[in-house]
Structures are given as structure tokens and as C-alpha cells.
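See structure below.
With one protein chain withheld, the remaining protein chains of the complex are depicted in position.
Presenting chain A:
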Amino acid sequence: MERAPWMRGGAFLIADTPAEAVFTPEDFTAEHRLIHEAARSFVEREVRPHLAALERQDWDLTVRLLRKAGQQGLLAAEVPEAYGGLGLDKVSAALISEALAQGGSFALSHGAHVGIGTLPIVFFGSEDQKTRYLPALAAGDKFAAYALTEPESGSDALSARTTARLAPDGRHYILNGSKQFITNAAFADVFIVYAKIDGERFSAFIVERDFPGVATGPEEHKMGIKASSTRPLILQDVPVPVENLLGEPGRGHVIAFNILNIGRHKLAVGCVGGMKEAIAEAVRYAQTRRQFGRAIAEFPLIQQKLADMAIRAFVTESMCYRTTGDIDRELSADGGPADGRDAARRIAEYALECSINKVYASEALGFVVDEAVQIHGGYGYIEDYPVERMYRDARINRIFEGTNEINRLLIPEMLLRRAMKGELPLLQAAKDVEREVFNPSPDEAQGVFAAERRLLTVGKRLFLYTGGLAVQRFGQALEGEQEILAALADLAIEVYAAESALLRAEKAAERGGGRAEHQADMVRVYVREAFDRIAARSRDALAAMEEGDALRTHLAVWRKWTRYEPVNGKRMKREIAGRILAAGGYFA
């Protein structure tokens, strides 16, 4: 496929995506909506009535519900039709994840099975492995789990100690080791296990629970997501048939990284569902709780919180579906992927965006559930109110699928790697920005969102300016400058978030109507707040890299670029909140 420059992963930092080319929730097809509705109905009718029992870890119930999900096709979306699946697009899969997120942490049981559990086989399985495992996994006859983490090997996943040794018969690998924090371990039938062949070559294996020597440890006592099973997996001289080696020996990291991309993407989408639910709870409570003779929803400070919560949800939703649309476009280009590996490779084009969404979404959800508790006052601290659980459940999202620190470090690293490989003309763009220093501040762009567009252009410039300086200043040693790397990651995250929201609102403005106005208000407030963070983050990074006259020169440029007219955010947030309250929850 001929790719326009803006289509490449990471290109948003140097090119402008046309609004009409970005996928937004307003672009869902009728089939997408039906699929979302079917998933919502499943959650509403089958899962939500059992939330309390699920929290008490009734794994038989979890398994029954997963089976039912299987009958409804909710485990089959991403399995190709040839292997008993439905082969749906990623937008459909995302809508299912988003809907499931409203079923408490049953969503994790579902998500780990369809995502990190099943997809390694979809993408990297041999023909034989796919025919043996996928139909049962898609139907809900068997359930899957993913075992990468070990007690001594968390973020540093490639340092795994689990070993695989070819048995003298040459037909089995013998696996030894233990895995930590394995989601679905209580009932999974199939584990994707990473181990090092002869202690060296990092590889992935399909391990069945029934193989001799496979055991699980006791259930962890967790802070939240209690309806999701988390246990160690213990492997003692487990004979794994050589046919169950997944992919090639020594290439396990390729599988692990690709699955992490998807895992991060799905996690972000799930956070969107979680935010919408928390907002609905907060609105409901604010409208019924009365203090000082009126509903607390009438107090401007409560309204401000609701507006801020809705804006975060809107921004996250915009980013997630933008990325999903990009992935679907990439997956359907040139007649579709040749095989599973090709599909994984195409998805990896947007690995950067997956990391960005993971970090942003998990922190946005953290913000939203925190404010949802706050709106509930003391009742938010009491178990009888769903926000108490949501608050605890949200916390894990910043930890798994790569901690947010690890993802922040990965973001500039991935960008630099793409730049070095010549896949993204970042270095050229950084040079161009240096020349801009002597030009006046970027002009007001044209159109409805002229001021916001200008701020975004400046945001991209600040990223390139700061990043360019960091590369010049530290070269190879940049790896040790984690604070600078994290600052660069934040700039990239803020730009992607603000731009995704802006593009969506621009596309909506073309269509017109009341929603477009609502979106426009959210974007006008949000882009300015994000810009303030971008400005502060880049200033501090500059100050950490230079001093004296050199710093003063940089700051002069910085000041010239970062001046802008503020808007009356107070008024706009009252209007946004008014619409959220009238609608009884999030809408965009």
C-alpha cells in the first residue's frame, strides 16, 4: 500500500492527519453498533447480576459465564473464520472489550483469554497448533492464560529463569520454573509459557494444564480486580511436545512484544468502558444526593469534576478508536495479511500509539475513579457503592502490560529506533524546527479550531525541539537520562491525546449538530490544559539539559512559542457538565 506520510505509526509528531481520515466513534457502522449492543446485553443480563458472587471468587461461575460468552460469539471475534472464529475487525473487538469492562473484573477473565491468551496462537501458531487449539478457545470449550512474568523477572521480562531442555527422546522439551501473577490461572486449560531453551534462547510454548508437572499456587489476595484469578504457575519437569513450541526457538521476544502491543491497546479500550461507568455512577449519585437543600449536582465544583471526567473519557475514547481505525486500515490494506505473523507485524506499525494509549488511558481512568469517589463523599469509601470497587480495580492498569514507567521509557526509544531505521524522518523534522527558531511564532491556522490547531503545532515543535536537544546533548547516554525520556514521552502522549480529540471534533463539526458543539467545547478547554502541561514539561526538560546563556536562549524561543490567549474554561465546563447531567452520563 502507498502510505501517506501521516499514516505511519508515530508520524503524528511530524505530520498533520486530515480530520476526515481519522476513525472516530461517530464512524461506527450499524454492525459495529449491533455487536456493541450484543456485548452490552451479555454484560447487563449475564454478568452484572452476579458481580458480588464473582468478587467472592466463585470460579465455577466465572467459567460458566465464559462458556456463555463463548456461545454468544464473544470469544471468537479475533479468531479467523478458518479456525472457528468470526474474524471481525479490531473496531468490533474493541467495542466488545469496552462493553465487557462494565462487568467488573470479569472483564479481565474475558480479556486475558481472548487477548494475551489466544492471540499468540492466532498470530504465531503453526497450522497444526491453530487447528488444535483455536476452535476450542473461540467457542469457550477451553480457556487460555499467558505466563511471562516470574518472581525475579517482571519489567525485565527477557531475564526469565524458566528453562526448556530438549529431552533425550527429541520429542519433548522439559520445562522447569515458576511464573508469577498469572491471570486466569485458577481455571485456564492452556498457558502460553515463556522459557529459555538451554537457559539461553527465549522461546514461547503452549502448555496444557493436564501435562504432568503443571501446578498452580494459591490465589493472591489482591487490592482489587478480585473477580479475576491471579496465581503462580509452577512447572516441574513438564514434558511439552516439540510441536507445542510456538514460533521459532529463540524468537520468543517477538511474540512477547507483539502480544504486549495488543494487550496495551485492549487495556486502553477497557479503561474507556470503565470511565463511562464511573461517570454514570457519579452523575446518578450527584443528582440524588442532597446537601444544603439541593442536589450536589447543582454545585459548580461538582459540575467541574463531572466535566473534567467527561473530557478525559472523550479524549481517551478519541485516541483509542483513532488507533483502532489505523490498525484496521493497516490490516485490510493490500488484500489483508498473508498470515498471522504478517497481521502482528502490521499491528506493530502502531506499537507506539498502543503504548501511548495504555499510559494515557490508565491514568485518565485513575483520575476519573478518584473523582467519582470524591463526588460520593464518605459513601464512596463504603463497599456498598460501586465506585469503591472501581477505584480499587482501576489501580492495576498502571502496573500490568508494562508499567507506565516502562511504557514511558519505550515511547522515545521506539521513536528513535524508527528514526534511525529511516522509517520516520524525525531527525530531519527536528532540524527543520531549529530553523523555525528565527521565524515568528506559528500563525493562527484557519477554520473553527484555529487557535487549538496552533497550540498543537507548537506542541509538536516543542517535542521536536526538546527531543532534538536531548539527542544532541546526550547521544547514546540518553538511555541513562530517564527523566528526560519520560518528559519526552509525556510530550508525545499529550500531543497524541489532544490531536486525537481535536481531529474528532473537527470531523464532527463537518457534520454539525448539538454533539459537535459539545465536542468542540470539550476540545477547546482540553487543548489549552494539555498545552500548559506540554509547555511546563518541555521548559523543565530544557532547564535540565542546559544552563546559563544557552538556557536563556532556549527559554526565549520557548516563551515566544508558548504565548496564547486563554478561554473562559469555567463557563465552558459548566456547559459541558450541564449536558452530561441532562444525558444522565457520558456522551459525545
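Criterion: a contact is a pair of C-beta atoms (placed from the backbone, for glycine too) under 8 Å apart; a residue touches a chain by one contact, two chains touch by 3 or more; residues count from 1.
Convention: contacts and distances are computed from a predicted model.
**Student:** Out of "DNA replication and repair protein RecF", "tRNA N6-adenosine threonylcarbamoyltransferase", "Electron transfer flavoprotein subunit beta" or "Molybdopterin synthase sulfur carrier subunit", what name does the UniProt record list for the absent chain?
**Tutor:** Going by its UniProt entry, the chain not pictured is "Electron transfer flavoprotein subunit beta".
**Student:** Pick from A:G480, A:G514, A:G548 or A:P566: which residue touches the chain that isn't shown?
**Tutor:** Touching the chain that is not displayed is residue A:G514.
**Student:** Write down which of A:A38, A:L61, A:L427 or A:L555 is the residue touching the left-out chain.
**Tutor:** Spelled out, the listed residue whose C-beta touches the missing chain is A:A38.
**Student:** Among A:P151, A:G199, A:G377 or A:G584, which one is in touch with the chain left out?
**Tutor:** Only one of A:P151, A:G199, A:G377 or A:G584 touches the chain omitted from view, namely A:G584.
**Student:** In the full complex, which residues of chain A touch the absent chain?
**Tutor:** 30-31, 33-35, 37-38, 41-42, 45, 71-74, 76-77, 86, 88, 513-515, 582-584, 587
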